[in-house]
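Below: one structure, written as C-alpha coordinates.
Only one protein chain is missing from this complex, and each of the others stays in its spot.
When the chains are written out, they are named A and B in that same order, and each has its own residue count from 1.
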Amino acid sequence: MRIRNTKLTITTPIIYVILTIYAIVNVYPIIWMAINSFKSEQEFAVNQFGIPKKFVLENFMNAWEIANFGVLFKNSIFVSLAATFFTVLIGALASYFLARFEFKFSNVVYGFFAFGLLIPIHSTLVPIFILMKNLDLLNKPYTLLFPYIAFHLPITIFVLTSFMKAFPKSIEESAVIDGAGLFRRFWSIVLPMSRPALATVIILNFIYNWNEFAFALVLINDQNLQTLPLGLANFAGQFTTNYGAQMAGLTMSIIPIIVFYLLFEKNIVKGMTAGAVKE
Amino acid sequence: MTFVGLANFVELLKDPDFWNSVKNNILVVLASVFGQVPIALLIAILLNRKLKGSRLFRTIGFLPVVLSTVVISITWNLVYNSKYGLINEFLRSIGLDFLTQNWLGDPDLALYSVLVVIVWQFVGLYLIIFLAALQNIPNEVLESAKIDGASEWVTTWKITIPMIWDTILVAIVLCISGSLKTFDLIYVMTNGGPAHSTEVMAIYMFNETFKNFNYGYGSAVSVFIFLFSLVLIVIVRKLFKLKGI
Partner (left out) sequence: MRRVGLAVLSLLLLLALAACNDGGEEKASGAKNGVIELTLWTDWTEDRPENTVYKDMISKFNKQHDDIKIVLETIPHDQYETKLRTQAAGNQLPDMMRVWPGERTSVLVESGALLPLDPIIDQWKESIPESILDDYAVKGSYYAIPSNVSLTSLIFYNKELLKKAGYSDFPTTYEDLKKLIVALNKEGITPISLGNKATWPLQSVYISTIADRFTGSDFLPNVLSGKGSFVDKNFIQALSVIDELTKLNAFNEDMNTIDEATARNEFIKGSAAMHFAGSWAIGPILDNVENIDNIGVAPLPTFEGGKGEPSSISGVAGGGIALSSQLTKEEQEAAFEFLKFYYSETLYQNLVKANIIVPVNVEMDSQTPAIFKTANSFVQGGLAPVYDATLPAELTDIINNGLQAITLGEKSPKELAKEMQDALEKMK
(Lines give C-alpha, C1' and ligand atoms only; values in the text may rest on other atoms or scores of the structure.)
Protein backbone atom coordinates (compact mmCIF):
# COMPACT_ATOMS: atom_id res chain seq x y z
CA MET A 1 0.00 0.00 0.00
CA ARG A 2 2.72 2.42 0.95
CA ILE A 3 4.60 1.76 -2.26
CA ARG A 4 1.56 2.63 -4.34
CA ASN A 5 1.05 5.85 -2.46
CA THR A 6 4.54 7.16 -3.12
CA LYS A 7 4.14 6.28 -6.75
CA LEU A 8 0.91 8.21 -6.98
CA THR A 9 2.47 11.35 -5.58
CA ILE A 10 5.04 11.33 -8.36
CA THR A 11 2.77 10.63 -11.28
CA THR A 12 -0.44 12.39 -10.34
CA PRO A 13 0.82 15.96 -10.80
CA ILE A 14 2.22 15.05 -14.20
CA ILE A 15 -1.10 13.56 -15.20
CA TYR A 16 -2.90 16.69 -14.07
CA VAL A 17 -0.51 18.88 -16.03
CA ILE A 18 -1.12 16.84 -19.20
CA LEU A 19 -4.87 16.87 -18.70
CA THR A 20 -4.99 20.57 -17.89
CA ILE A 21 -3.09 21.55 -21.01
CA TYR A 22 -5.38 19.34 -23.05
CA ALA A 23 -8.42 20.86 -21.37
CA ILE A 24 -7.34 24.45 -22.06
CA VAL A 25 -6.83 23.74 -25.75
CA ASN A 26 -10.27 22.17 -25.87
CA VAL A 27 -12.15 24.81 -23.98
CA TYR A 28 -10.76 27.84 -25.76
CA PRO A 29 -12.96 27.64 -28.90
CA ILE A 30 -16.13 27.21 -26.92
CA ILE A 31 -15.37 30.18 -24.70
CA TRP A 32 -14.48 32.26 -27.73
CA MET A 33 -17.79 31.30 -29.33
CA ALA A 34 -19.78 32.17 -26.23
CA ILE A 35 -18.05 35.53 -25.78
CA ASN A 36 -18.49 36.55 -29.38
CA SER A 37 -22.15 35.68 -29.32
CA PHE A 38 -22.59 38.80 -27.19
CA LYS A 39 -20.86 41.18 -29.61
CA SER A 40 -22.62 43.46 -32.04
CA GLU A 41 -21.68 43.26 -35.71
CA GLN A 42 -19.77 46.53 -35.42
CA GLU A 43 -17.81 45.32 -32.46
CA PHE A 44 -16.98 41.96 -34.00
CA ALA A 45 -15.50 43.83 -36.94
CA VAL A 46 -12.95 45.57 -34.76
CA ASN A 47 -12.51 43.24 -31.80
CA GLN A 48 -12.38 39.50 -32.33
CA PHE A 49 -10.37 38.51 -29.31
CA GLY A 50 -11.39 40.49 -26.26
CA ILE A 51 -14.38 40.65 -23.98
CA PRO A 52 -17.22 42.71 -25.49
CA LYS A 53 -17.43 46.31 -24.31
CA LYS A 54 -21.17 46.05 -24.36
CA PHE A 55 -22.99 42.75 -24.02
CA VAL A 56 -25.60 42.48 -26.75
CA LEU A 57 -28.36 40.04 -25.97
CA GLU A 58 -30.16 40.80 -29.21
CA ASN A 59 -28.03 38.30 -31.09
CA PHE A 60 -29.85 35.51 -29.33
CA MET A 61 -33.25 37.01 -30.04
CA ASN A 62 -32.30 37.62 -33.67
CA ALA A 63 -30.96 34.13 -34.07
CA TRP A 64 -34.09 32.67 -32.59
CA GLU A 65 -36.47 34.68 -34.73
CA ILE A 66 -34.70 35.15 -38.06
CA ALA A 67 -33.56 31.57 -38.28
CA ASN A 68 -36.88 30.28 -37.01
CA PHE A 69 -35.04 28.36 -34.32
CA GLY A 70 -38.12 27.10 -32.52
CA VAL A 71 -39.18 24.98 -35.48
CA LEU A 72 -35.62 23.96 -36.32
CA PHE A 73 -34.95 22.78 -32.78
CA LYS A 74 -38.10 20.70 -32.74
CA ASN A 75 -37.23 19.07 -36.07
CA SER A 76 -33.64 18.45 -35.09
CA ILE A 77 -34.63 16.84 -31.82
CA PHE A 78 -37.10 14.57 -33.51
CA VAL A 79 -34.81 13.51 -36.35
CA SER A 80 -31.78 13.05 -34.11
CA LEU A 81 -33.59 11.05 -31.46
CA ALA A 82 -35.52 8.86 -33.86
CA ALA A 83 -32.53 8.12 -36.08
CA THR A 84 -30.35 7.42 -33.06
CA PHE A 85 -32.95 5.10 -31.59
CA PHE A 86 -33.36 3.00 -34.72
CA THR A 87 -29.68 2.99 -35.59
CA VAL A 88 -28.67 1.75 -32.16
CA LEU A 89 -31.49 -0.79 -32.01
CA ILE A 90 -30.70 -2.27 -35.42
CA GLY A 91 -27.00 -1.92 -34.84
CA ALA A 92 -27.10 -3.72 -31.49
CA LEU A 93 -29.02 -6.67 -32.93
CA ALA A 94 -26.73 -6.94 -35.92
CA SER A 95 -23.62 -6.63 -33.77
CA TYR A 96 -24.79 -9.35 -31.43
CA PHE A 97 -25.10 -11.81 -34.28
CA LEU A 98 -21.88 -10.72 -35.91
CA ALA A 99 -19.95 -10.95 -32.65
CA ARG A 100 -21.44 -14.14 -31.29
CA PHE A 101 -22.22 -16.41 -34.20
CA GLU A 102 -20.12 -17.79 -36.99
CA PHE A 103 -22.36 -18.24 -39.99
CA LYS A 104 -21.78 -18.51 -43.68
CA PHE A 105 -20.80 -15.14 -45.12
CA SER A 106 -20.68 -13.47 -41.71
CA ASN A 107 -17.47 -11.81 -42.80
CA VAL A 108 -19.11 -10.72 -46.01
CA VAL A 109 -21.96 -9.12 -44.10
CA TYR A 110 -19.50 -7.39 -41.82
CA GLY A 111 -17.59 -6.22 -44.88
CA PHE A 112 -20.74 -4.80 -46.43
CA PHE A 113 -21.30 -2.63 -43.42
CA ALA A 114 -17.72 -1.46 -43.78
CA PHE A 115 -18.42 -0.23 -47.30
CA GLY A 116 -20.77 2.34 -45.89
CA LEU A 117 -17.82 3.94 -44.15
CA LEU A 118 -15.82 4.43 -47.30
CA ILE A 119 -18.01 6.52 -49.55
CA PRO A 120 -17.59 10.30 -49.41
CA ILE A 121 -20.92 11.79 -48.51
CA HIS A 122 -21.00 14.38 -51.29
CA SER A 123 -20.79 11.78 -54.02
CA THR A 124 -23.91 10.09 -52.68
CA LEU A 125 -26.04 13.23 -52.71
CA VAL A 126 -27.30 12.96 -56.27
CA PRO A 127 -28.03 9.19 -56.30
CA ILE A 128 -29.72 9.34 -52.89
CA PHE A 129 -31.75 12.33 -53.98
CA ILE A 130 -32.96 10.54 -57.11
CA LEU A 131 -33.67 7.36 -55.16
CA MET A 132 -35.65 9.20 -52.51
CA LYS A 133 -37.56 11.10 -55.18
CA ASN A 134 -38.55 7.90 -56.97
CA LEU A 135 -39.72 6.40 -53.69
CA ASP A 136 -41.66 9.60 -53.01
CA LEU A 137 -39.81 10.08 -49.75
CA LEU A 138 -38.66 13.68 -50.20
CA ASN A 139 -39.87 16.44 -47.92
CA LYS A 140 -41.40 14.27 -45.24
CA PRO A 141 -40.84 14.56 -41.50
CA TYR A 142 -39.18 11.14 -41.61
CA THR A 143 -37.17 11.68 -44.82
CA LEU A 144 -33.86 12.21 -43.10
CA LEU A 145 -34.20 9.09 -40.96
CA PHE A 146 -33.35 6.85 -43.92
CA PRO A 147 -29.94 8.22 -44.86
CA TYR A 148 -29.02 8.91 -41.24
CA ILE A 149 -29.72 5.37 -40.15
CA ALA A 150 -28.07 3.87 -43.21
CA PHE A 151 -24.90 5.94 -43.02
CA HIS A 152 -24.37 5.65 -39.30
CA LEU A 153 -25.01 1.95 -38.95
CA PRO A 154 -21.42 1.07 -39.93
CA ILE A 155 -19.71 2.94 -37.11
CA THR A 156 -22.38 1.74 -34.68
CA ILE A 157 -21.87 -1.87 -35.68
CA PHE A 158 -18.10 -1.57 -35.66
CA VAL A 159 -17.93 -0.24 -32.15
CA LEU A 160 -20.56 -2.59 -30.73
CA THR A 161 -19.20 -5.72 -32.41
CA SER A 162 -15.68 -5.13 -31.22
CA PHE A 163 -17.01 -4.59 -27.73
CA MET A 164 -19.23 -7.65 -27.67
CA LYS A 165 -16.47 -9.85 -29.04
CA ALA A 166 -14.41 -9.06 -25.99
CA PHE A 167 -17.03 -10.39 -23.52
CA PRO A 168 -16.10 -13.47 -21.64
CA LYS A 169 -18.28 -16.21 -23.14
CA SER A 170 -18.79 -17.88 -19.76
CA ILE A 171 -21.59 -15.59 -18.57
CA GLU A 172 -23.71 -16.26 -21.58
CA GLU A 173 -22.98 -19.97 -21.48
CA SER A 174 -24.30 -20.23 -17.97
CA ALA A 175 -27.48 -18.53 -19.15
CA VAL A 176 -27.84 -21.11 -21.90
CA ILE A 177 -27.60 -23.81 -19.27
CA ASP A 178 -30.32 -22.01 -17.32
CA GLY A 179 -32.47 -22.33 -20.44
CA ALA A 180 -32.57 -18.68 -21.52
CA GLY A 181 -33.58 -18.17 -25.16
CA LEU A 182 -31.68 -16.17 -27.74
CA PHE A 183 -33.54 -12.90 -27.33
CA ARG A 184 -33.65 -13.20 -23.59
CA ARG A 185 -29.89 -13.58 -23.59
CA PHE A 186 -29.59 -10.54 -25.84
CA TRP A 187 -31.96 -8.42 -23.84
CA SER A 188 -30.99 -9.24 -20.30
CA ILE A 189 -27.32 -10.17 -20.58
CA VAL A 190 -25.68 -8.77 -23.68
CA LEU A 191 -27.37 -5.38 -23.73
CA PRO A 192 -26.74 -4.52 -20.08
CA MET A 193 -23.15 -5.69 -20.37
CA SER A 194 -22.66 -3.51 -23.44
CA ARG A 195 -23.81 -0.43 -21.64
CA PRO A 196 -20.55 1.51 -22.01
CA ALA A 197 -20.43 0.82 -25.74
CA LEU A 198 -24.14 1.50 -26.16
CA ALA A 199 -23.78 4.83 -24.42
CA THR A 200 -20.87 5.62 -26.72
CA VAL A 201 -22.73 4.91 -29.93
CA ILE A 202 -25.86 6.65 -28.70
CA ILE A 203 -23.85 9.79 -28.04
CA LEU A 204 -21.98 9.57 -31.34
CA ASN A 205 -25.12 8.96 -33.35
CA PHE A 206 -26.92 11.79 -31.70
CA ILE A 207 -24.09 14.21 -32.47
CA TYR A 208 -23.74 13.08 -36.07
CA ASN A 209 -27.44 13.42 -36.66
CA TRP A 210 -27.63 16.73 -34.86
CA ASN A 211 -24.86 18.25 -36.98
CA GLU A 212 -25.56 16.57 -40.31
CA PHE A 213 -25.77 19.07 -43.12
CA ALA A 214 -25.48 17.70 -46.66
CA PHE A 215 -28.54 15.44 -46.72
CA ALA A 216 -30.62 17.93 -44.79
CA LEU A 217 -29.72 20.46 -47.48
CA VAL A 218 -30.75 18.47 -50.54
CA LEU A 219 -33.56 16.22 -49.32
CA ILE A 220 -35.68 18.82 -47.54
CA ASN A 221 -37.23 21.87 -49.19
CA ASP A 222 -40.05 22.65 -46.81
CA GLN A 223 -38.84 25.31 -44.37
CA ASN A 224 -41.00 23.76 -41.68
CA LEU A 225 -39.10 20.50 -41.87
CA GLN A 226 -35.56 21.85 -41.90
CA THR A 227 -33.04 21.05 -39.21
CA LEU A 228 -30.72 23.27 -37.19
CA PRO A 229 -27.49 23.13 -39.23
CA LEU A 230 -29.32 24.68 -42.19
CA GLY A 231 -30.63 27.48 -40.03
CA LEU A 232 -27.14 28.13 -38.73
CA ALA A 233 -25.78 28.43 -42.25
CA ASN A 234 -28.34 31.14 -42.93
CA PHE A 235 -26.27 33.77 -41.17
CA ALA A 236 -23.58 33.62 -43.84
CA GLY A 237 -24.35 35.44 -47.07
CA GLN A 238 -22.43 35.75 -50.30
CA PHE A 239 -20.35 38.70 -49.15
CA THR A 240 -21.17 39.20 -45.49
CA THR A 241 -21.64 37.12 -42.38
CA ASN A 242 -23.51 38.10 -39.25
CA TYR A 243 -21.02 36.57 -36.83
CA GLY A 244 -22.74 37.72 -33.66
CA ALA A 245 -26.02 36.03 -34.51
CA GLN A 246 -24.19 33.01 -35.91
CA MET A 247 -22.22 32.51 -32.71
CA ALA A 248 -25.39 33.01 -30.66
CA GLY A 249 -27.11 30.36 -32.76
CA LEU A 250 -24.19 27.98 -32.47
CA THR A 251 -24.01 28.50 -28.73
CA MET A 252 -27.69 27.64 -28.35
CA SER A 253 -27.39 24.68 -30.66
CA ILE A 254 -24.68 22.90 -28.71
CA ILE A 255 -26.55 23.03 -25.40
CA PRO A 256 -28.80 20.06 -26.25
CA ILE A 257 -25.84 17.94 -27.31
CA ILE A 258 -23.95 18.68 -24.12
CA VAL A 259 -27.02 17.87 -22.06
CA PHE A 260 -27.48 14.66 -24.02
CA TYR A 261 -23.83 13.80 -23.57
CA LEU A 262 -23.95 14.34 -19.82
CA LEU A 263 -27.08 12.20 -19.61
CA PHE A 264 -25.42 9.18 -21.18
CA GLU A 265 -21.79 9.76 -20.37
CA LYS A 266 -22.01 8.28 -16.87
CA ASN A 267 -22.83 4.95 -18.44
CA ILE A 268 -19.61 4.84 -20.39
CA VAL A 269 -17.41 4.51 -17.37
CA LYS A 270 -19.67 2.72 -14.98
CA GLY A 271 -18.06 -0.70 -14.76
CA MET A 272 -19.78 -3.51 -16.58
CA THR A 273 -19.52 -5.81 -13.58
CA ALA A 274 -21.66 -3.46 -11.53
CA GLY A 275 -24.33 -3.56 -14.21
CA ALA A 276 -24.25 -7.34 -14.56
CA VAL A 277 -24.54 -7.93 -10.85
CA LYS A 278 -27.58 -5.67 -10.52
CA GLU A 279 -29.36 -7.61 -13.21
CA MET B 1 -25.65 11.35 -70.85
CA THR B 2 -23.14 9.39 -72.88
CA PHE B 3 -21.12 6.44 -71.75
CA VAL B 4 -17.47 7.36 -71.86
CA GLY B 5 -15.96 4.10 -70.70
CA LEU B 6 -12.83 4.62 -68.67
CA ALA B 7 -12.14 8.08 -70.11
CA ASN B 8 -12.80 9.79 -66.78
CA PHE B 9 -10.38 7.47 -64.99
CA VAL B 10 -7.67 7.95 -67.60
CA GLU B 11 -8.09 11.71 -67.29
CA LEU B 12 -8.02 11.45 -63.51
CA LEU B 13 -4.77 9.51 -63.39
CA LYS B 14 -3.14 12.11 -65.63
CA ASP B 15 -4.14 15.10 -63.51
CA PRO B 16 -1.29 16.39 -61.31
CA ASP B 17 -3.79 18.25 -59.08
CA PHE B 18 -5.46 14.95 -58.33
CA TRP B 19 -2.20 13.27 -57.35
CA ASN B 20 -1.39 16.26 -55.20
CA SER B 21 -4.68 15.70 -53.36
CA VAL B 22 -3.86 12.00 -52.96
CA LYS B 23 -0.49 12.88 -51.46
CA ASN B 24 -2.08 15.36 -49.03
CA ASN B 25 -4.72 12.83 -48.14
CA ILE B 26 -2.16 10.18 -47.28
CA LEU B 27 -0.59 12.65 -44.87
CA VAL B 28 -4.00 13.18 -43.28
CA VAL B 29 -4.38 9.42 -42.85
CA LEU B 30 -0.93 9.07 -41.30
CA ALA B 31 -1.45 11.99 -38.94
CA SER B 32 -4.84 10.63 -37.87
CA VAL B 33 -3.71 7.06 -37.30
CA PHE B 34 -0.47 7.97 -35.55
CA GLY B 35 -1.83 11.09 -33.86
CA GLN B 36 -5.45 10.60 -32.89
CA VAL B 37 -5.27 6.97 -31.83
CA PRO B 38 -2.22 7.12 -29.50
CA ILE B 39 -3.22 10.43 -27.92
CA ALA B 40 -6.78 9.22 -27.36
CA LEU B 41 -5.49 5.97 -25.91
CA LEU B 42 -3.11 7.76 -23.56
CA ILE B 43 -5.79 10.12 -22.30
CA ALA B 44 -8.34 7.31 -22.00
CA ILE B 45 -5.96 5.29 -19.86
CA LEU B 46 -5.19 8.33 -17.73
CA LEU B 47 -8.88 9.12 -17.28
CA ASN B 48 -9.78 5.54 -16.51
CA ARG B 49 -8.05 5.75 -13.15
CA LYS B 50 -9.75 7.05 -10.11
CA LEU B 51 -8.82 10.69 -10.48
CA LYS B 52 -10.46 13.70 -8.95
CA GLY B 53 -12.26 15.66 -11.65
CA SER B 54 -11.98 12.92 -14.21
CA ARG B 55 -15.57 13.43 -15.28
CA LEU B 56 -14.89 17.08 -15.98
CA PHE B 57 -11.81 16.21 -18.00
CA ARG B 58 -13.74 13.55 -19.92
CA THR B 59 -16.42 16.04 -20.85
CA ILE B 60 -13.88 18.66 -21.87
CA GLY B 61 -11.95 16.07 -23.84
CA PHE B 62 -15.04 15.34 -25.80
CA LEU B 63 -15.95 18.97 -26.56
CA PRO B 64 -14.21 19.32 -29.96
CA VAL B 65 -16.36 16.49 -31.35
CA VAL B 66 -19.46 18.45 -30.39
CA LEU B 67 -18.32 21.78 -31.79
CA SER B 68 -19.37 22.98 -35.20
CA THR B 69 -16.65 23.04 -37.86
CA VAL B 70 -17.43 26.72 -38.38
CA VAL B 71 -16.39 27.56 -34.82
CA ILE B 72 -13.36 25.30 -34.99
CA SER B 73 -12.27 26.84 -38.23
CA ILE B 74 -12.68 30.47 -37.15
CA THR B 75 -10.98 30.00 -33.79
CA TRP B 76 -8.03 28.06 -35.19
CA ASN B 77 -7.67 30.58 -37.99
CA LEU B 78 -7.33 33.23 -35.30
CA VAL B 79 -4.77 31.11 -33.47
CA TYR B 80 -2.72 30.61 -36.61
CA ASN B 81 -3.07 34.11 -38.08
CA SER B 82 0.35 35.41 -38.97
CA LYS B 83 -0.26 39.03 -37.95
CA TYR B 84 -2.11 38.82 -34.68
CA GLY B 85 -2.58 35.08 -34.09
CA LEU B 86 -1.97 33.62 -30.64
CA ILE B 87 0.96 31.45 -31.69
CA ASN B 88 2.95 34.23 -33.31
CA GLU B 89 2.08 36.69 -30.54
CA PHE B 90 3.33 34.18 -28.01
CA LEU B 91 6.55 33.58 -29.92
CA ARG B 92 7.13 37.33 -30.20
CA SER B 93 6.45 37.91 -26.52
CA ILE B 94 9.16 35.47 -25.49
CA GLY B 95 11.58 36.91 -28.01
CA LEU B 96 11.49 34.07 -30.52
CA ASP B 97 10.47 36.25 -33.43
CA PHE B 98 12.47 34.21 -35.88
CA LEU B 99 10.17 31.24 -35.25
CA THR B 100 7.01 33.07 -36.28
CA GLN B 101 5.47 31.67 -39.43
CA ASN B 102 2.64 32.30 -41.81
CA TRP B 103 1.12 29.05 -40.54
CA LEU B 104 -1.74 28.74 -42.98
CA GLY B 105 -0.48 31.05 -45.71
CA ASP B 106 2.78 29.28 -46.46
CA PRO B 107 2.05 26.41 -48.85
CA ASP B 108 4.86 24.35 -47.31
CA LEU B 109 3.40 24.67 -43.84
CA ALA B 110 -0.35 24.99 -44.33
CA LEU B 111 -1.08 21.27 -44.50
CA TYR B 112 0.81 20.55 -41.28
CA SER B 113 -1.02 23.36 -39.51
CA VAL B 114 -4.33 21.89 -40.65
CA LEU B 115 -3.25 18.39 -39.60
CA VAL B 116 -2.83 19.57 -36.01
CA VAL B 117 -6.44 20.75 -36.00
CA ILE B 118 -7.70 17.54 -37.59
CA VAL B 119 -5.93 15.44 -34.97
CA TRP B 120 -7.22 17.67 -32.20
CA GLN B 121 -10.80 17.62 -33.50
CA PHE B 122 -11.22 13.86 -33.38
CA VAL B 123 -9.20 12.77 -30.36
CA GLY B 124 -12.38 13.08 -28.31
CA LEU B 125 -14.20 10.62 -30.56
CA TYR B 126 -11.66 7.85 -30.03
CA LEU B 127 -11.31 8.84 -26.41
CA ILE B 128 -14.84 7.83 -25.57
CA ILE B 129 -14.66 4.70 -27.71
CA PHE B 130 -11.55 3.64 -25.80
CA LEU B 131 -13.05 4.59 -22.46
CA ALA B 132 -15.99 2.34 -23.20
CA ALA B 133 -13.71 -0.49 -24.25
CA LEU B 134 -11.63 -0.16 -21.10
CA GLN B 135 -14.72 -0.98 -19.06
CA ASN B 136 -14.58 -4.45 -20.52
CA ILE B 137 -11.45 -5.30 -18.57
CA PRO B 138 -12.48 -6.97 -15.34
CA ASN B 139 -11.03 -5.24 -12.29
CA GLU B 140 -9.85 -8.58 -10.90
CA VAL B 141 -7.39 -8.96 -13.75
CA LEU B 142 -5.78 -5.62 -13.04
CA GLU B 143 -5.84 -6.18 -9.29
CA SER B 144 -4.12 -9.53 -9.55
CA ALA B 145 -1.48 -8.03 -11.81
CA LYS B 146 -0.81 -5.43 -9.17
CA ILE B 147 -0.55 -8.03 -6.46
CA ASP B 148 1.97 -9.86 -8.61
CA GLY B 149 4.03 -6.69 -8.49
CA ALA B 150 3.61 -5.59 -12.09
CA SER B 151 4.24 -1.88 -12.59
CA GLU B 152 1.55 0.27 -14.07
CA TRP B 153 3.56 0.57 -17.28
CA VAL B 154 3.75 -3.19 -17.63
CA THR B 155 0.07 -3.67 -16.82
CA THR B 156 -0.87 -1.17 -19.49
CA TRP B 157 1.29 -2.80 -22.14
CA LYS B 158 0.77 -6.41 -21.25
CA ILE B 159 -2.85 -6.45 -20.15
CA THR B 160 -4.82 -3.31 -20.96
CA ILE B 161 -3.79 -2.79 -24.57
CA PRO B 162 -4.03 -6.45 -25.64
CA MET B 163 -7.49 -6.64 -24.11
CA ILE B 164 -8.84 -3.74 -26.13
CA TRP B 165 -6.87 -4.65 -29.26
CA ASP B 166 -10.08 -5.25 -31.21
CA THR B 167 -11.29 -1.77 -30.43
CA ILE B 168 -7.95 -0.24 -31.38
CA LEU B 169 -8.27 -1.92 -34.74
CA VAL B 170 -11.78 -0.55 -35.12
CA ALA B 171 -10.47 2.91 -34.26
CA ILE B 172 -7.79 2.61 -36.91
CA VAL B 173 -10.30 1.50 -39.52
CA LEU B 174 -12.55 4.43 -38.61
CA CYS B 175 -9.54 6.72 -38.76
CA ILE B 176 -8.53 5.58 -42.22
CA SER B 177 -12.00 5.71 -43.70
CA GLY B 178 -12.78 9.02 -42.01
CA SER B 179 -9.53 10.63 -43.12
CA LEU B 180 -9.90 9.54 -46.72
CA LYS B 181 -13.24 11.28 -47.02
CA THR B 182 -12.35 14.22 -44.80
CA PHE B 183 -13.94 17.38 -46.17
CA ASP B 184 -15.70 19.82 -43.86
CA LEU B 185 -12.92 21.20 -41.74
CA ILE B 186 -10.41 21.75 -44.52
CA TYR B 187 -13.07 23.17 -46.79
CA VAL B 188 -14.07 25.79 -44.25
CA MET B 189 -10.61 26.45 -42.88
CA THR B 190 -8.48 26.87 -46.02
CA ASN B 191 -10.70 26.04 -48.98
CA GLY B 192 -7.99 23.60 -50.02
CA GLY B 193 -5.52 26.43 -50.52
CA PRO B 194 -3.26 28.26 -50.69
CA ALA B 195 -2.49 27.04 -54.20
CA HIS B 196 -3.90 23.51 -53.64
CA SER B 197 -1.52 22.90 -50.75
CA THR B 198 -4.23 21.55 -48.44
CA GLU B 199 -6.52 20.05 -51.05
CA VAL B 200 -7.62 16.49 -50.27
CA MET B 201 -9.48 14.03 -52.49
CA ALA B 202 -12.97 14.82 -51.23
CA ILE B 203 -12.44 18.55 -51.83
CA TYR B 204 -11.10 17.85 -55.30
CA MET B 205 -14.16 15.70 -55.94
CA PHE B 206 -16.56 18.31 -54.57
CA ASN B 207 -15.07 21.09 -56.70
CA GLU B 208 -15.21 18.99 -59.85
CA THR B 209 -18.79 17.94 -59.17
CA PHE B 210 -20.44 21.09 -57.92
CA LYS B 211 -18.19 23.91 -59.11
CA ASN B 212 -16.96 22.70 -62.48
CA PHE B 213 -20.21 20.83 -63.19
CA ASN B 214 -18.27 17.69 -64.01
CA TYR B 215 -20.41 15.02 -62.44
CA GLY B 216 -18.95 11.91 -64.06
CA TYR B 217 -15.44 12.98 -63.32
CA GLY B 218 -16.33 13.69 -59.69
CA SER B 219 -17.82 10.21 -59.39
CA ALA B 220 -14.60 8.72 -60.73
CA VAL B 221 -12.78 10.41 -57.85
CA SER B 222 -15.26 8.89 -55.39
CA VAL B 223 -14.72 5.43 -56.79
CA PHE B 224 -11.01 5.95 -56.38
CA ILE B 225 -11.47 7.05 -52.75
CA PHE B 226 -13.59 3.98 -52.10
CA LEU B 227 -11.08 1.53 -53.59
CA PHE B 228 -8.15 3.26 -51.96
CA SER B 229 -9.77 3.01 -48.49
CA LEU B 230 -10.64 -0.61 -49.09
CA VAL B 231 -7.07 -1.52 -50.01
CA LEU B 232 -5.65 0.35 -47.03
CA ILE B 233 -8.06 -1.28 -44.63
CA VAL B 234 -7.35 -4.75 -45.99
CA ILE B 235 -3.64 -4.11 -45.53
CA VAL B 236 -4.15 -2.93 -41.95
CA ARG B 237 -6.27 -5.96 -41.25
CA LYS B 238 -3.55 -8.24 -42.58
CA LEU B 239 -1.01 -6.41 -40.43
CA PHE B 240 -3.11 -6.97 -37.37
CA LYS B 241 -3.59 -10.59 -38.41
CA LEU B 242 -7.07 -10.59 -37.03
CA LYS B 243 -10.31 -11.99 -38.29
CA GLY B 244 -12.98 -9.64 -39.51
CA ILE B 245 -12.23 -6.27 -40.99
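Rule of thumb we're sticking to: a contact is a pair of C-beta atoms (placed from the backbone, for glycine too) under 8 Å apart; a residue touches a chain by one contact, two chains touch by 3 or more.
Just so it is clear, the structure is predicted and the values come from calculations on it, not from any experiment.
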Partners of the unshown chain among those that are drawn: A, B
Chain not shown: contacting residue from A:Ala199, A:Leu228 or A:Ile254: A:Ala199
Which of B:Leu96, B:Val141, B:Ala195 or B:Val234 contacts the chain that the document leaves out: B:Ala195
Per the touch definition above, residue among B:Tyr80, B:Tyr126 or B:Phe183 touching the missing chain: B:Tyr80
Contact set of chain A toward the excluded chain (per top definition): 41-42, 44-46, 62, 66, 71, 74-75, 77-78, 81-82, 84-85, 122, 125-126, 129-130, 133, 138-141, 192, 195, 198-199, 202, 214, 217-218, 221-225, 230, 233-242, 245, 263-264, 267, 275, 278-279
Residue ranges of chain B at the interface with the undisplayed chain: 77, 80-83, 102-107, 190-191, 193-196, 207, 209-215
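Here, only the chains that are shown with their structure count from here on.
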Interchain centroid distance [CA atoms averaged], chain A/chain B, Å: 17
Chain A-facing residues of chain B, complex: 43, 46-48, 51, 55-68, 70-72, 75-76, 78, 84, 120, 124-125, 128-129, 131-133, 135-136, 138-139, 146, 152, 163-164, 166-167, 169-170, 173-174, 177-178, 180-181, 183, 201-202, 205-206, 209-210, 215, 218-219, 221-222, 225-226, 229-230, 233, 243-245
Residues of chain A touching chain B in the complex: 4, 7, 11-12, 15, 18-19, 22-23, 25-30, 32-33, 48-49, 107, 110-111, 114-115, 117-123, 126, 155, 158-159, 161-163, 165-168, 196-197, 199-200, 203-204, 207, 211, 229, 232, 246-247, 250, 253-254, 257-258, 261-262, 265, 268-273
